[in-house]
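What you see is the complex with one protein chain gone and the rest in place.
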Amino acid sequence: MTDHLQTSERVALAELRDIVKVFPGVRANDGVSFSVLPGEVHGLLGENGAGKSTLMSILYGLYQPEEGTILRHGKSITLPSPRAALEAGIAIVQQHFALVPTMSVTDNVILGNEPSRIIRRSALTARIQELSQRYRLELDPKSLVSELSIGQRQRVEILKCLYRNPEIVIFDEPSTVLTPSEIDDLYGIIRTLKSEDRGVVLITHKLDELLAVTDRITVLRHGRSTGTVTTSEVDGPTLARLMVGRDVKLRSTAALVGLSSADETKPLRTVAGDAPVVLELNAVGLRADGVDRLTELTLSVRAGEIVGVAGVEGNGQKELVELLCGTTQPTAGTMVVSGADFTRAGAVALSRQGVRVITEDRHATGCVLDMTVGENLLLDRVGSAPFSRHGVLNRRACDTAARELIADFRVKTPGPDVQIRNLSGGNQQRAILARELSRSVTVLVAAQPTRGLDVGAIEEVTERITAARDAGAGVLLISSDLAEVMSMSDRIAVMYRGRFIAVVDRADASTELIGELMAGLVSA
Amino acid sequence: MITAHIVAAFDSSSVNISILLGQAIRLGVLIAFVALGEMVSQRAGVLNIGVEGVFLATACAAAGASFLGWGVWTGFLVAPIIGMVTMSLIAFLVLILRADQIVTGFGINLASIGITTVIVKSKPDLNFVDSLKKVKPFGDGGALADMFNHKPSVYLIVPAALVCWFALFRTAWGLRVKAVGETPAAADSAGVVVNRVRWQAMVACGALVGLGGASLALGQGSGFTENMVAGRGFIALVAVIFGRWRPGLVVGGCLFFGLFEALTLQAPAWGLTIQSQLLNMVPYLSCLLALAIFRRGTTPPSALTRPFERKR
Partner (left out) sequence: MKSNSVRSVLISIGGIVFGFLIGGVMIAIQGKPVGQSLEALLKGSFGSAFAIGNTLNKACALLLVACGYIFSSKGGLTQIGAEGQLHIGGLAGTAAAIALKDVPKPIPLVGALVVGFVGGGLWGSVAGWLRARRGVNIVISTLLLNYIGLRFVEFALDSRSLMRDGEAEPQSAEIPGAARLGRLFPHTTSTVHLGLVVAIVSALIVWFILNRTVPGFKVRMLGQNPEMAARVGVSTRSMSVRVMFIAGGLSGLAGCSLLLGEQFRARPDYAIGFGFAGIAVALIARAHVLAALPASLLFGAILAGGLRLESDVQVPNAMVSVIQGAIILAAAGTAFLLARQQPVIADDDQVAAA
């Protein structure tokens, strides 16, 4: 890999050599080498969990490697903290924004790099305005970050980086939260940075992005580098093989990693038009704190079909899931399950009716991390026979049931008495699926069900959802991953600013159309 | 009913409102130093229940300095130093060892009341030491004099509050303090050393509490007596919430508390029939009601009580 450096005859801006980083139970980086040259966009590709973010966190001083060296302009350095990295000219645009919501754009941009001890805000505002114009990042420096959209927050994040005039800019999965047109703007910024002879590192698991904008690509798998290649010399399938290490099985999975165009994957089957409607939303609205979070959502889901809900994150998906969980009640409209009104029925009644929800954030709303696997499997059932009588738990019945579920859903755990915190993300998700799908399912709501999982677990989760559909459940698949929605759904509803701006049959949907709808560029 | 009594009392000629207000200022300012300190600490994300104990320890230290004949104003130097040292110890526990902030505060309060009591029992002379003399910038009589003639330590609150306001809202340090209290992970990735800033905020808190302690022992009182703080540290904590983490409002809250303390002191002189316990209850009750009624603006800094640890 180092021969690139020799042939390029340029000293790398930064180089990581033989990095080893161990987390409890896993070698996140296992002898990885990586370099970035001036005026280069270097892509870092790998599945979730391959070690990309870990590697860049090391370059950004967030983690300390157990072994290996970091070179800057050919000289060995240590980066004990983000501060040290910033001082060394390395900046990162993080996937999860590192912004203080209660402070203004200006304050966020200068935080940690204040020009003087006493802050003169008017001069700073002008400086930030100038910077944002140069990179075409439109922002009002005085507005509070909490008032900005996701796309605008990312601009603040980028501005924060550029304000420090770094030589190396790392982008960590920057496109996940953006609309297609915002992604184009992002490419523009990356190209500008490149033209200024800065080094750019782009972390992603999307092949099309890498092919569009990078010069070189390093692929990571299971914490090891499987190769560094020149972008112009490779194609998608080669990269995918390097990334996954085998041929990809499901079409949806292929679409997920961008191996095949999402348009080519057709829905697996079509639904009978006379299947009963299991879930019906009639002009559902939600108003909170004086803001309309959801407006006139109307949609019906039939038994045996998957309705995808596409949309950029933060357009009301979270609120929709909360309504379907029964933890929030709509302020307008009605929710009908299997013909009965459940608008204000609440969580318990919805669950009793067979509405199962796989929430987006496993740790926050999917399980109780400090309770055992067994307790998590039976969270919603301990109150009923045979798991308890007169309010006293029947520990044997609980244990037996938990063991059965663990076996059925192939949850890898030493036993039901281990805290679920100690399981890997994939196995936590399996346990959650076991809890939600092991009982009668009328409606299955799956929000970002494959996020953060590796390919093996993605396939399994996808299969489980499809199986539930085949068994007669109506499925609402909520995902910000266009490819996932396109490959699994029979119909697609597009969510934008708390509305369904279109509901399209899969046959009529194309990536371009849905993408434009997601961006709010057209209305159907 | 209470208000009826108070109004009735105000109407009678034996009542001197300016004396009452003067007393309110004197008592409120005592708490205000501590409350300002606690506010800075909470802004940085550290809920410091231990201020009660630190308050007591610094009062004892100030009396000690005066007792040793170092001079009264030396007490106003020694007490903040002791405050900063004690706060550093708390900072070590809650920042480095990530001890629970509430538990640590409890421990500090117990240890402090124990140690200071042991000290004052073995050195009863601490009960009476040289203290500050009242100054009279507003003349010898009249309402203004009643209200605004105080021991010099009282006037220190004005610069203290202004410095707090300026530091929090007009300096880079204040920006960092607010950031580590609100979103420490963001501050960290912007290159701010979270625990260092939190430690600085706690040390600043210690200094302010020390001013309060010295004012208590050498301004309000004339020496140190067993448990002389008697819950005032907790009142300061309440005042921070009452004042919504803003310097001006926090000081205002303290004066409000001071007013009720003054009322209970004045009540007997006015022949008020109302029992002092009920009057004593009013500040707490009104604070509780305010919290229950006004929900907006009463949100504390998001990272309050949460230790910061970067994932390794």
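Think of it as A and B in the order they're written, each chain with its own count starting at 1.
The definition used in the following text is that contacts are C-beta pairs under 8 Å (C-beta built on N, C-alpha and C of every residue); 3 or more make two chains touch, one makes a residue touch a chain.
Everything quoted here is computed from the prediction, not taken from an experiment.
Student: From the list A:S33, A:Q129, A:N282 or A:S388, pick the residue that touches the absent chain.
Tutor: Per the contact definition at the top, the residue touching the missing chain is A:S388.
Student: Which of these, B:G71, B:G114, B:G141 or B:G248, touches the one chain of the complex that we don't see?
Tutor: Spelled out, the listed residue whose C-beta touches the missing chain is B:G114.
Student: List every residue of chain A that touches the chain not included in the displayed model.
Tutor: Touch set of chain A with respect to the missing chain: 23-26, 28, 48-54, 222-223, 325-327, 346-348, 351, 357, 359, 364-371, 375, 379-380, 382-383, 388, 391-393, 395, 412-414, 418-419, 421-427, 452-454, 456-457.
Student: In the complete complex, which positions of chain B touch the hidden chain?
Tutor: Touching the chain left out of view, chain B contributes residues 47, 49, 93, 97-100, 102-104, 106-115, 117-118, 121-122, 226, 231, 234, 237-238, 241, 275, 277-278, 280-281, 284-285, 287-288, 291-293, 295, 300, 311.
The criterion applied here is as follows: only the chains that are shown with their structure count from here on.
Student: Given the complex with chain B, which residues does chain A contribute to the contact?
Tutor: By the definition above, chain A touches chain B via 60, 62-64, 81-83, 86-87, 92, 94, 97-103, 107-108, 110-114, 116-119, 160.
Student: Once bound in the complex, which stretches of chain B touch chain A?
Tutor: Contact set of chain B toward chain A: 170-173, 175-176, 178-179, 182-183, 185-193, 302, 310-312.
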